[in-house]
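Excluded from the complex is one protein chain; the other protein chains are retained at their positions.
== subunit A ==
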Amino acid sequence: MPYHQTIHNYTYHFPDLKTLLAKATPARSGDYLAGVAAESAQERVAAQMALADVPLPTFLTEHVIPYEEDEVTRLIMDSHDINAFSSVKHLTVGEFRNYLLSDQVTTDVLNNLTAGLTPEMVAAVSKLMRVQDLITVSAKCKVITKFRNTIGLKGHFSTRLQPNHPTDDYKGIAASILDGLLYGNGDAVIGLNPATDNIPTVIRLLEMIDSIRTQFAIPTQSCILSHITTTIQAIEKGAPVDLVFQSIGGTEATNTSFGVNLALLQEGYEAALSLNRGTVGANVMYFETGQGSSLSANAHHGVDQQTCEARAYAVARAFNPLLVNTVVGFIGPEYLYDGKQIMRAGLEDHFCGKLLGLPMGIDICYTNHAEADQDDMDTLLTLMGTAGCNYIMGVPGADDVMLHYQSTSFHDALYIRKLLGLRPAPEFEDWLIRMNIFDEKLQLQTISHRHQLLAELGTV
């Protein structure tokens, strides 16, 4: 259906909903590269005005990618909860923004609404929002998940300890794990990106990290972020798999490029559930996403990268994940050019994921060919903390020596926790205090070379 909007005596025409969504998107390099971005600042605002007038039920009848062609569209439509939608079905996108920001919309209201929202509705309203709007609504969301600890409680902030090593060297990995634990990191997961997808190697890495966890009775979970087919085979061979990881995207063709589909994700989900390794809950999936993956795979169907990203969250929420994070600045400047674009995208992704009911974290990151630096990362970290983000990455000194990009450091997590009074996951916090890493006030303790972790692991 065509849309149009007149501003300053000029009428802009938009042939369909996906074009309207793309043209309404705040500027970013990936949408220019795809040829879907607004051609002028005024066209962008015109698109935002036209989008504000679109009634929410339109998103249930006008699909940005056809139902017949894409299993993600089918998942979105077939799982839509019309009862949950009833409280907002009379609203336009612009009215929906007003509603979300109003004081009557509390955490409970948002939780009851989640199943009635589609990714396209959420992406649409985010395009009309400023940074403070995204933060205001995100901070009202509460998504709690559990495996061996509890993540996402109000006033808490977790980290994934990311101990990557370019050759998967055990001692190198263990050294980074030790460093992270002694800086109070690792309550979301101890999660390694392996340098190889070789199954015997992945199994040995799973066993190694699990043995550290059990030796010190650490109330957290581990994950080797290999392809889901590798993890399923590792489970079949009896490896100690806590979480099943997969990178996912918002179109069927994007997922095909990742070598996955919904049935395979279901298979992985059931395999992880069958192990029954969680002690306080059974959220067993870990997903990573990021704007630009659909364009990179030539699988975007003319849909803007932020809407594609929001659709990935519909895939994620079908599997009750423990953790979902956007890897916001990893993909490079042809998708998100600079610190400003990375910052906006991170806040949008977190907002959309949370509104769709996901336990959103973020890999606040950049590559060396992006126009970004540590100041941009600090800015985004501070914003994400105020937005109520569930977790960030913890990488030694912010420098990932395997993936060659910069993320957030163990020190960064201490900064945001202290600044905003945020605590680790409660079970993990108890352990940190028991191990004399933090005191009762969550102050980092001075670690001697006789500390239990160093004495038992540091000499390995």
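For the reader, a short list of remarks on this structure follows.
Simple rule for what comes next: a contact is a pair of C-beta atoms (placed from the backbone, for glycine too) under 8 Å apart; a residue touches a chain by one contact, two chains touch by 3 or more; residues count from 1.
By our rule, contacts and distances are computed from a predicted model.
For the chain that is left out, the UniProt protein name among "Ethanolamine ammonia-lyase small subunit", "Cytochrome aa3 subunit 2", "Type 1 periplasmic binding fold superfamily protein" or "ABC transporter permease" is "Ethanolamine ammonia-lyase small subunit".
If you put the hidden chain back, the residue from A:L33, A:A115, A:I144 or A:A253 that touches it is A:L33.
The missing chain, though absent from the display, is touched by one residue of A:H8, A:K171 or A:K441; that residue is A:K171. Set against the missing chain, the residues A:S211, A:S274 or A:Q374 yield one that touches it, A:Q374.
Of the candidate positions A:P2, A:P200, A:G259 or A:G397, contact with the unshown chain belongs to A:G397. Although one chain is hidden here, its contacts on subunit A can still be listed: residues 29, 32-33, 163-166, 169, 171-176, 178-179, 182-183, 195-196, 333-334, 337, 367-369, 373-374, 395-399, 401, 404, 406, 409, 411, 414-415, 418, 444, 446-449, 454, 458.
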